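Take a look at this one; I'll ask things after.
The full complex has more chains than appear here; those shown keep their coordinates.
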Amino acid sequence: MKKSLVALALMGAFSAAQAQSSVTIYGTLDAGISRRTDTDVTAVGKRDNNKLGFRGVEDLGSGLKALFQLEIRYEPDTGLIENTTRPLFQGQSRVGLQGDFGTLRFGRALSAYQETSTAFEPWSGMPAVAGYQTDLQVAGYTSDPLGPAGNSANRFSNAVFYNTPVIANIFQLNLTVGTKEANNNPAIIGRGTAAAPQFPANSMAPVYPYSLSVTATSGPFAAYGAAERNAVDTKLWSVGASYKPINDLKLMATYQRQDQDYSVPINPITKAWMIGANWNVGLGMVRAGIGRKTPDNALNSPNIAKTKQFSLGYDYNLSPRTYLYVDGTRKKITPAATFNFYSLGIHHNF
Amino acid sequence: MKKSLVALALMGAFSAAQAQSSVTIYGTLDAGISRRTDTDVTAVGKRDNNKLGFRGVEDLGSGLKALFQLEIRYEPDTGLIENTTRPLFQGQSRVGLQGDFGTLRFGRALSAYQETSTAFEPWSGMPAVAGYQTDLQVAGYTSDPLGPAGNSANRFSNAVFYNTPVIANIFQLNLTVGTKEANNNPAIIGRGTAAAPQFPANSMAPVYPYSLSVTATSGPFAAYGAAERNAVDTKLWSVGASYKPINDLKLMATYQRQDQDYSVPINPITKAWMIGANWNVGLGMVRAGIGRKTPDNALNSPNIAKTKQFSLGYDYNLSPRTYLYVDGTRKKITPAATFNFYSLGIHHNF
């Protein structure tokens, strides 16, 4: 902020660091056509999150680096911000330092658990209808229950993010801790009543949200264990592993258990598992997965309320940055709905 | 999406393709002072759309390319998103492939007709008050009648865009087809009543919107023919031509006919024509146009309700990217209003 007075008046509030600036622009534009069998609409939609991001790394010497990243999310079919109402930098906004001690950042981003789990999901954590990340992979859990309406379910705002270095060439520990800050949430009834909601509008969190994950990678094996608590004291733990019997085949499996005892009066425990595979075949990759979630806080018996999903997808790589894809999935949500979903599109990284 | 687990945890959800990224930033900032004679306000405003865009082309080999483009629109006088409420990427958000077969893209952008017509309009399709693009050039037609309130009138969301290659060095065919997806429109009465609007809020389209244009270019001649149908089954056709008797003079004329029979009970036909010229004089260019639209769905007799517009403008080029401009126009909307409009400003491409 060391500006000469003259330069300031001449040029406006330019940053002093302009000559040294080094920003990388990156992103993803993914769009295609899809059809869900229980609706009448053929839609233009997406398989992956659509991103436009800005990031940079500054070398501070002595192994120390400053990092920043800002990531816009949007809907390619309408040009709108993701889900029409999410924050401009929905993807993440973080700044911090990296060194021998690890990486420490402030801001908003995926929680440690949510980020770790994407590497063990056959759709790479993409929010595709055919994928598992936003539902079975996390047992229906949300990391941000007190966010504004329409907010995403897998991020912490107002948080501190810490990752250890890789330890013994195998382990890494990741920790995210949020504050109790209110975030313009709508009133949430929970165990309360409409007249006296458990979490009134714009509630502060009763507990500090945190998320912890440990990963281990060794040759063809990788595994993680994670525990998270969100702002309404819902607890989740999850374990998962992946194995590559051959270089072109990755098998993966996860198990997760959500406990909403603090806010849900009936059937507060949700359990889910998922098994999947990625198989490289020439220029293509086959994605497959099967999973189950039960009972999802249903009023019915835990044995009746459940979700089953089977999915198959195929990527055809046109280049390391661009592929065409086709997905098919069958999802049975007992007793609510059963549908098939098909999609076809192009995924382009820039 | 092939991320190593360690890299993912260390750096966050960076795209794998970062090293190959190649994004071009471009845009327009156009601002100046204007005065409309039937108001009291001298305003800071614009002549052109203001843009900040990101685009890239990836060579996939064998003549195949991947294309993307994202374009923010904004108001320079307030810093707001265009029209205060439009999508972040109001200009366009599209991704697709280009090859021997032509260009195929998904997303949101100008319809084939709207994009084609801008080259036959003396203000180059700019939304200047002195220009014709948003009213007479399209016979008052809107491409997006079921968009959210305040949305722009010349784009398709949820669409597939196809352009043929140039055929025989002369012809090109452009086609846009939309889906029937609902887009958060307000209730539209149309032929219905307030209690039972023809299109309730968030209506699905009754038909597939499409837009088709054919262009022909040969030496000093160019011409187009176009037909479009929007999401409420309004139909439009339009023809136009341009001719350059000398290199520095371009003459243009268009005719368009809108049929709102499906949604407008009285005088559903609107016809318009426009004649214009661009004349390069030294570092400057003179823009001129005259046009007429009738009857614009008026309750009055078609012979009474009409719009007449005469405009004159001048660009003074400071460089290939930057010019100063002055516009004057007289618009007579019978029986509603008559006014003159003057503006003076700077137009800068970056």
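Per-chain residue numbering starts at 1, and chain names A and B are given in the order in which the chains are listed.
The working rule: contacts are C-beta pairs under 8 Å (C-beta built on N, C-alpha and C of every residue); 3 or more make two chains touch, one makes a residue touch a chain.
In this text the structure is predicted, and so the values were computed from the model without any measurement.
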item	value
Homo-oligomer size of the whole complex, from 2 visible chains	3
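Keep this in mind: only the chains that are shown with their structure count from here on.
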item	value
Mean-CA-position distance for chain B and chain A (Å)	36
Chain B contact footprint on chain A (complex, rising order)	24-33, 40-44, 48, 50-53, 55, 67, 69, 71-72, 74-81, 84, 88, 91-92, 94, 98, 103, 109-110, 115-116, 118-119, 124-126, 163, 166, 172, 174, 215, 217, 222, 318-322, 345-346, 348-350
Chain B residues touching chain A - in the complex, by the definition given at the top	1, 3, 5-6, 8-18, 20-23, 25, 54, 56, 58, 60-61, 64, 66, 68, 70, 87-97, 106-108, 157-160, 179-181, 183-184, 204
